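One protein chain is absent from this view; the other protein chains keep their places.
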Amino acid sequence: MKSYIKLVNFEINRFIKIYVSLLVITLLSQFIGVIVTSSSFMNRAHEVMFEQNLSESGYLHKFGGIDFTDISSTLWFIGPIALCIVALIFYSFMIWYRDWFGKNTFAYRLLMLPTARISLYFSKASAILLFTFGLLAFQILILPLENTLFESLILENFLKTRMDVSVILQSNGILGIVIPPYFSDFLISYGIGMMFVFVLFTSILFERSFRLKGIVLGILYFIAAVLLFLSPLFAMANETVPDLYPEEIFALFLVLGILITGASIAIGNWLISKRVLV
Amino acid sequence: MKQYISSILLVCLSIIIIGAYYGIMIVNANDFPEYSIKTLEGHESEMKDVSLSGFVEKEGMNTSVKITSNETLYLSNQSSLQRMTVYNDPRIEKLKKEHRSFMRGKNNIYSFYQDADFIAYAETVYKPSSLDHSYKYVFNIGLLDLASDKDISFELGVPGEIFNSISVLDVQLIQSKLKVVTKNYMYTNTGMDEAEVHVYTFDLGNQKLLNDEVIITPQQVKMGYDVINSMEQNPSQPQKSIIFIKRPEIVNQSEGSANTTNKAAIFEYVYDKNHLKTIELPESLTDRIVTSQNYVNGDKLYVINHDAKGLHLTTFTITNQTITNDQTFPIKSVGTETFPIVIKNDRVYVLATNDFEENNSSNLPPQLFIGEMKTGKTMYKGEVIPKKVDQKFNTKSLVLYSLEIN
Amino acid sequence: MNATFNNRDPVYLQVVRYFKEQIANGNLMVGQEIPSRRELAATMKINPNTAQKAYKEMEEQGLITTERNFPSKITRNENILQSVREELISAAVDSFVQSIRPINVPIDELLRIVQEKYSQESSKEGL
């Protein structure tokens, strides 16, 4: 346990510089987005009002106002979120491969630590999870600041509606998925996410253990896990399977999720303690 | 300790911020107003059995609400799982609880028949045939014997031509035969809906289709035949007949010639006689029936219209083909909207909802009206208002759409 | 202490021989403390096990004495020291004779040359 915590801490420290850069990029991009979008909206509004000789209310009647959804749908806003997601997915691979590649084979050191090797597996998974939650927390933290800035840049009358954080999160497709409105949904989404991290890790360990053959095994394992997890959906589409109640489907997904997670951890444990190569 | 600073910050901030966010969300979800029905007229005891359902909107989120004389019940603090079923028909949910295995995949309340001994189910499903993989409608029929808890189910192809879609109007079990009334839409070249009403009779013991009868032809349907909804709370209960209304055609005056179909009539299909009976309606109902809300309860046909004067409710007794009651209740409404209405125990209950459409500027709270059928007297009038004034919730936040009398 | 060893003779015997030479030429005095096994291994760049074996051999031959918890010392037994000297001289002379004999030098001439060379080497070393 103690060495697990040390390893998690170690993994976090290893990525913290890039991670902080991601946060800074998000912060800058979103704030610049707020400023650029709102000031260009106000400029355009004044221009149009001047050219067409419109009053404020005339303009608003004709063109409408602005609200935070106009900000949160811009690339300034969505871009860094997408970047963070891609970066974390990419790092889910790199968190393993960086220990093997290059002339410094840190994998030797890690695998020779006097601790159960599954701690490595868990520490890497925990690090990914913490990075993800950190990003969510950061977004939730800066959103009200961005909203305040936005409302201060837009003249009161041009503001369609005032929105608070939860409304902003739900009004935006990507944000609504990333930070779901209900805590139970949050647990479900990130539970599924975590399951796929484990599946991915085990696939990577297949590759690290059996190399060329392992690539095939890893990909097959990943596909099998995905298909198995989605099998209730196939069952629902199948005529011969009796119709299931929503709670049964939910239970099925839950059982499958636990099963796949458990299997991934068990196989991962076997691979990392018995089969892995350096 | 210094080396742990990033991790500690990351863990703590994540937990605190995400925790706080969902904490606020949960508090907000509980932060819905309590509503009460404020009596404007009449005596409160009249409305103690009334429960009103709808939803409250807050910041783009809807949550279901049930308002009774003494409490406001929200369904928002539900888990994801509960939210999956909360919008389902409560009558179906009740059946599902009682007959879990039989009720699998059965969702349409109009497809059910239920009496003391049996639950029957008939629906039409569009699926590929096992022979040539062309899609066709089939009947999916099930019967549950409540005494033995045994059930049978079978599938039978819908005979005849290929239909565009089929909807089940009613299912009845009459003398061990299953009667399924459907409205079958046909493929047309004109793009117009063309439909006919069938009654299919099944022999459940031998799992065979005994009879397929067209009771209302496409020509008749085109002229305007509708099923009259039962006032009963549960469409699955035994009925001896199904009633259709024929709305009179709007006569093209320039044609000149008098049209005999230009007369309101109802058709009663009596199940055990396999017979469609035409019952003419009095002249006084003819022009009203075009826009009316119509309900059947037993042998009573209620014809309901709204206008500036109020709610005009006429009771037509089918067995002796006479108007037995005719009252106007003072419920004013804009346009031709239809309100949820329940007639029970010589009372008419009306939920005068506020407006669904955004651009309607009327900002009145929903009203509950209870009138006495016999005398037309207003027994109760009240409005649904929040107990406390809350800026976040104006009257538009509350949308009620159904009314139940327990 | 510096010695070079060949790869074909057992290293421990070469160490013993080195010590004998040092005793014979007086670099190691009677009763003098000698380095620990480890120090010896480190300075001579040999395996500590080999050093150990060399010391054991020297103890058996009586060249060094080891009392519990004390560093090993060169023996005070004059007889042994004398025999070491004799052994070395005799071995060196043996090999010298063996290599000079094929040349067939008269013994007088040989002794004269030896005397000259030997005093030259000694005076060089003296510088």
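Order of writing sets the labels: A, B and C. Residues in every chain begin at 1.
Here is the rule we go by: a contact is a pair of C-beta atoms (placed from the backbone, for glycine too) under 8 Å apart; a residue touches a chain by one contact, two chains touch by 3 or more.
Convention: contacts and distances are computed from a predicted model.
Chemist: Which one, "Heme exporter protein D", "Succinate dehydrogenase iron-sulfur subunit", "Sarcosine oxidase subunit beta" or "Multidrug ABC transporter ATP-binding protein", is the UniProt name for the chain you do not see?
Modeler: Spelling it out: the chain absent from the display is recorded in UniProt as "Multidrug ABC transporter ATP-binding protein".
Chemist: Considering the entire complex, write down the shown chains that touch the omitted one.
Modeler: When the entire complex is considered, the left-out chain reaches A, C.
Chemist: So one chain is hidden, and I want to know which residue out of A:Ser40, A:Thr105 or A:Asn238 touches that hidden chain in the complete assembly.
Modeler: Of the candidates A:Ser40, A:Thr105 or A:Asn238, A:Thr105 is in touch with the missing chain.
Chemist: What is the set of chain A residues that contact the non-displayed chain in the whole complex?
Modeler: 3, 6, 10, 14, 102-106, 108-109, 111-117, 209, 273-278
Chemist: Against the chain that's been left off, what residues of chain C make contact? List them.
Modeler: Counting only chain C, the missing chain is touched by 5-13, 38, 41-42, 44-50, 53.
The rule is short, and it goes like this: only the chains that are shown with their structure count from here on.
Chemist: Between chain B and chain C, what distance separates the C-alpha centroids? Give it in angstrom.
Modeler: Measuring from centre to centre gives 117 Å for this pair.
Chemist: When the C-alpha atoms of chain A and chain B are each averaged to a single point, how far apart are the two points in Å?
Modeler: Chain centres of chain A and chain B, defined by C-alpha means, are spaced 42 Å apart.
Chemist: With chain centres taken as the means of their Cα atoms, state the distance from chain A to chain C in Å.
Modeler: That pair's centroid distance is 78 Å.
Chemist: Can you list the residues on chain B that touch chain A in the complex?
Modeler: 3-4, 6-7, 10-11, 13-18, 21-22, 24-26, 28, 59-61, 79-81, 83-85, 96, 100, 104-106, 127
Chemist: What does chain A use to touch chain B in their complex?
Modeler: 8-9, 12-13, 16, 130-131, 133-134, 136-138, 140-141, 163-167, 170-171, 179, 181-186, 188, 239, 242-247, 250
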